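Below is a structure I'd like to ask you about.
Heads up, this is only part of the complex; the chains shown haven't been moved.
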Amino acid sequence: MTPEEQAFQDRVDRGEKIEPKEWMPEGYRKTLIRQIGQHAHSEIVGQLPEGNWITRAPTLERKAILLAKVQDEAGHGLYLYSAAETLGVSRDELTEKLHSGAMKYSSIFNYPTLTWADMGAVGWLVDGAAIMNQVPLQRTSYGPYSRAMIRICKEESFHQRQGYAIMMKMAEGTPAQKEMAQDALNRFWYPSLMMFGPSDAESVHSAQSIAWKIKINTNDELRQKFVDQTVPQAEYLGLSIPDDNLRWNEEKGGYDFSEPNWSEFFEVIKGNGPCNRERMNARVKAWDDGAWFREGLYAHAEKAAHRRAAATTAAE
Amino acid sequence: APAFFEWLCRMGDSALVLGHRVSEWCGHAPALEEDIAMANTALDLIGHTQMWLGLAGEVEDKGRDADALAYLRDALQFRNLLLCELPNGDMGVTIMRQFLFDARHYALLMRLTGSVSPRVAEIAAKAVKEASYHLERSSDLVVRLGDGTDESQRRMQAALGQLWPYVDEMFVADAVDEAVAKAGIAPDPSDLKAEWEETVRSVLAEAMLDMPGPAGFAQTGGVIGRHTEHLGYILAEMQFLQRAYPGARW
């Protein structure tokens, strides 16, 4: 470690926030860009599975709530891209990397939303897992990221409650609704567990990220915490977690549970999930079809700036 | 049906159907800011729908609430303007449709804040703030894209031409309109035309777009339930859950 790096690490260790213009190790910057960018992309792609049910929401109120939620997700994307921009990478650069496949987004969004109950399951489980990941990141060492996370966590927990409320309605509804609720839980349970990533034992970057306070907890810690929080919620709904090995372990004070199918996880990451192609096609199409729109706005801004400049000159 | 109920359905249905169309953009807009703005506009319009159709249900007094009206009427019973149900097309069509609608929506809601019906005035007072913001935003985009690149100008002009035959419907008065106008509930739609034209003319001028002449043959019928072929598909999608699971609570 160079003296500069040591000083940086000391600041992190003291709990100081690192701010954009301050010195930081190149690895720190790169890791942050990857992590924040991936998170931003996830918010953007994450609009799609829920957007899929906006036009079919069963009541006006549910439609409004879902619209507001998807809008929030786009907003989170905006905060996060802004946080990434403070590290010297533009939103367009990040977008291009998403579209080329050079950057990833959360694999969970490669699963389809098949019934209205999925709007519940996504809010309850997917947002629940996301919050579990994000809450500690409010204390992350990079200032803009930390501040973005504080703002995002507030909204996410609201989303999670709304998702749970949908599940509640479905679980206490007609037999068909209850079946949809159980089916949604069955489909989203393991993908949600995968959201924490493979066991840290298998992850090379984790130790450094934890030292830099870019990562606060291990994947396994967070997964355990998620299971422990979620199982009683499922019980309250009267739904069964699709895991025959699930049982309370008094000794560790948490649930024992089955590992998700990690080979599925890696297949989905590789692009072979149920919706990878559709998600990416949708985003690329939105971007390509919108090129004329962005160019039009840009051209107008240029013209307006010239006009202002000309007016100023004339006035002098 | 009584004129007041019919008129409230027209208000609510236009908001609902346009909100539906706008919401189709969620996650598919050309820039993140637009994703947000589209969701926001749709959200406002769904909010208006809840208020107008909610009041319609009360006025009708047959036990139908806003959801029952939104989800359990078929196309012949829908009363929205044709303009609102037209497909999104490209962003040019979507924005121009929004602008043409917003300019009239704002003028209408402003008048409605002075309605003799306190309920209508109250809804209008809430809705007009949002409509004012919508108009500001769609006017701004029309100007920026009209006076942008050659291509953006071409697309905006094409959108205007395509939508123009549908604008007259916003200003034609029938017996329903005459009845609510006479009752002091709402203005006669034809009274809104001058203000609308003024807004449209000035925005299009700034946008360097040509305002078309009067449409030779106006497309009308939405407000009496004669729609385009598009509405049926919108409703099949929108109403699926309520139709497939009658009586379920969500």
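The first chain written gets the first letter, and so on, giving A and B; residue counts start at 1 in each chain.
In this section, contacts are C-beta pairs under 8 Å (C-beta built on N, C-alpha and C of every residue); 3 or more make two chains touch, one makes a residue touch a chain.
Predicted, not measured: the structure shown is a model, and the values here were computed from it.
Chemist: Counting every copy in this structure file, what formula fits the complex?
Modeler: Stoichiometry (whole structure file, shown labels): A x2, B x2.
Simple rule for what comes next: only the chains that are shown with their structure count from here on.
Chemist: Could you please state the distance in Å, as a whole number, between where the Cα atoms of subunit A are centred and where those of subunit B are centred?
Modeler: From the centre of subunit A to the centre of subunit B is 34 Å.
Chemist: Would you pull the subunit B residues touching subunit A in the complex into a rising list?
Modeler: So the residues of subunit B touching subunit A come out as 16, 20, 23-24, 26-36, 39-40, 42-43, 46-47, 49-50, 53, 66-67, 70-71, 90-92, 143-145, 147-149, 151-153, 155, 234, 237-238, 240-242, 245, 247-250.
Chemist: Under the stated contact criterion, what part of subunit A meets subunit B in this complex?
Modeler: Against subunit B, the touching part of subunit A is residues 44, 47-48, 51, 54-64, 67-68, 70-71, 74-75, 77-78, 81, 91, 116, 166, 169-170, 173-174, 176-177, 282, 285-287, 289-301, 303.
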